[in-house]
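Chains shown are a subset, placed as in the full complex.
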Amino acid sequence: MLQSSMMHTVRRLVGSAAAANFSSSAAVNSKVGFIGLGNMGGPMAQNLMKKGHSIIVYDISSSSVEELVGSGASSAESPRAVAAQVDLLISMLPNSANVMECYTGAEGVLKEVKPGTLLLDSSTIAPDVSKQVAKFAAEKGAVFMDCPVSGGVNASKDGTLTFMVGGPANEFVAANELLSCMGKNIVHCGDVGTGQAAKICNNMLLAISMIGTAETMNLGIRLGLDPKLLAGILNSSSGRCWSSDVYNPVPGVMEGVPSSNNYEGGFGSALMAKDLGLAQDAATNSMTPTPLGSLAHQLYRMMQTSGYSKKDFSSVFQFLQPDQK
Amino acid sequence: MLQSSMMHTVRRLVGSAAAANFSSSAAVNSKVGFIGLGNMGGPMAQNLMKKGHSIIVYDISSSSVEELVGSGASSAESPRAVAAQVDLLISMLPNSANVMECYTGAEGVLKEVKPGTLLLDSSTIAPDVSKQVAKFAAEKGAVFMDCPVSGGVNASKDGTLTFMVGGPANEFVAANELLSCMGKNIVHCGDVGTGQAAKICNNMLLAISMIGTAETMNLGIRLGLDPKLLAGILNSSSGRCWSSDVYNPVPGVMEGVPSSNNYEGGFGSALMAKDLGLAQDAATNSMTPTPLGSLAHQLYRMMQTSGYSKKDFSSVFQFLQPDQK
């Protein structure tokens, strides 16, 4: 056991050699697995290669795989086949069920994972699912850490993502080295599951603040206040929040934000609804009262049924606008 | 009309001479009326005197009046009697009904107000009531402006209040000079009523953010996150808001805030409930949907019925705490 633990530490240091800006034949030979090559995962995988890593990829979409192969990656037939060839593996998948299938399914990672492998899951999923997969991974001698990201597609492309990492402290160094190839801010949050917890906590407060800002701007405008003036007052007072001073939801108050671009780009309302659903699941399971978080979830759910799914989540301003129709 | 307008401009410039740091016999003779000498009004009146103004005061509490008289103020028998002697008058009262009575009652200011008098009401009340009193004042040739404050008792004492001012732009210079004796940030928000609008908009968003922060911190802690670490993550991310980074509601996360002093001091939950009620009245009257603002109001109302009235409004963290009992 100790033996295998030492072994994987060695392998991993070698594996991350390129990232540390020096090169060795070992580094060239060691590959990193990457499963899930969507809007977020694709650019992340590209960045790994740019930092000198060889990668072996899998995705259910063959065109996504081909794109990466065209950039120099190799590919495998299944998560299981990826796992068989690597000591380090990253996954970036849409939801809890996908992650469960990817790791524990018949063709899943854990069917052939090597002892000592470090598994980094960047999907945003339920903390309890992260914990469960970590438990199954531990039974195989592997280490599973949850590493959800914030920052969106552009940060994914630019390699400026924030990673919130849950898992054993003594593995964080290795995780940090690899994740630093794809992000600029890597935070160790605690035990496995706490990365997810941090992510959904932040997004719950974000959603609440955004809806609150939208309501407040709507109300102030109806009461005769100029939108820019009102934003200025809030931003220099106790109503200040990220949604009011960086990402104001009222068209024309700020430039370069989705509200001034017909709510295109940004973070879609359906994605916010998903994260709020995870927060509500976690709140229900832990019996934590979250009245505003719960109502925020409902409002984004209602936006989904009213045609706002793909609009940026700041479009709640429009959804709640008294004069919209 | 022009005559009277010129007259009051002259009188007012004279009245504020002391504030402008030069002295004249005219300035010494001209008095400023002050009605409402409570926790907020008392220190405001003291600051006016410190800046060189002679004041004539009224309050229903004779002990409050005596305190000011002891500091050099003169007093009058009624709002009406104050109005008879001044060109500039400030009021600071608990609620809409008090303001209505103070101005339009049988012994009210408007019974004997002189044409051209500038009436500055710093109470936090319904915007519609401000508008109505302004209309009645205009019928007497006086100018009523709403100037609610933010900043609390300490800012009142230190003369560092923020004033949000609603009323005609051409009167703002005079208002600004007088209010600057009691505050450091004087914002002209627009027509009469918009000062109140700005105040209740800010406080609505503040309440939403505070409850959201409390829920989020509670949830994160239940999911295994360290409170300080979680606060740090939020504060460097899109969940950031004044309630998380300046006034965190979790005991021990920050020093010098009410949460670290058993929720004593600060801004009481009952006062927040009152402001949220004003926001809801305004939202109902203007048919503006404010789902989170409305629920925030309900939660502070419930806190009032659960013994939290006098605790700082950040005690919603405790109110919602899963393990409190």
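Labels for the chains are A and B, by order of writing; each one numbers its residues from 1.
One rule holds in what follows: contacts are C-beta pairs under 8 Å (C-beta built on N, C-alpha and C of every residue); 3 or more make two chains touch, one makes a residue touch a chain.
From a predicted model like this one, the values you see are computed outputs, not experimental measurements.
The complex in this file is a homo-oligomer whose displayed part has 2 chains and whose full count of copies is 4.
As a convention for this text, only the chains that are shown with their structure count from here on.
Chain centres here are Cα averages; for chain A and chain B they lie 43 Å apart. Here chain B touches chain A in the complex through residues 127, 150, 162, 164, 185, 187, 189-191, 193-194, 197-198, 201-206, 208-209, 211-213, 215-216, 218-220, 222-226, 229-230, 233-234, 236-244, 246-247, 279, 282-283, 286-293, 295-296, 299, 320, 322, going by the rule given at the top.
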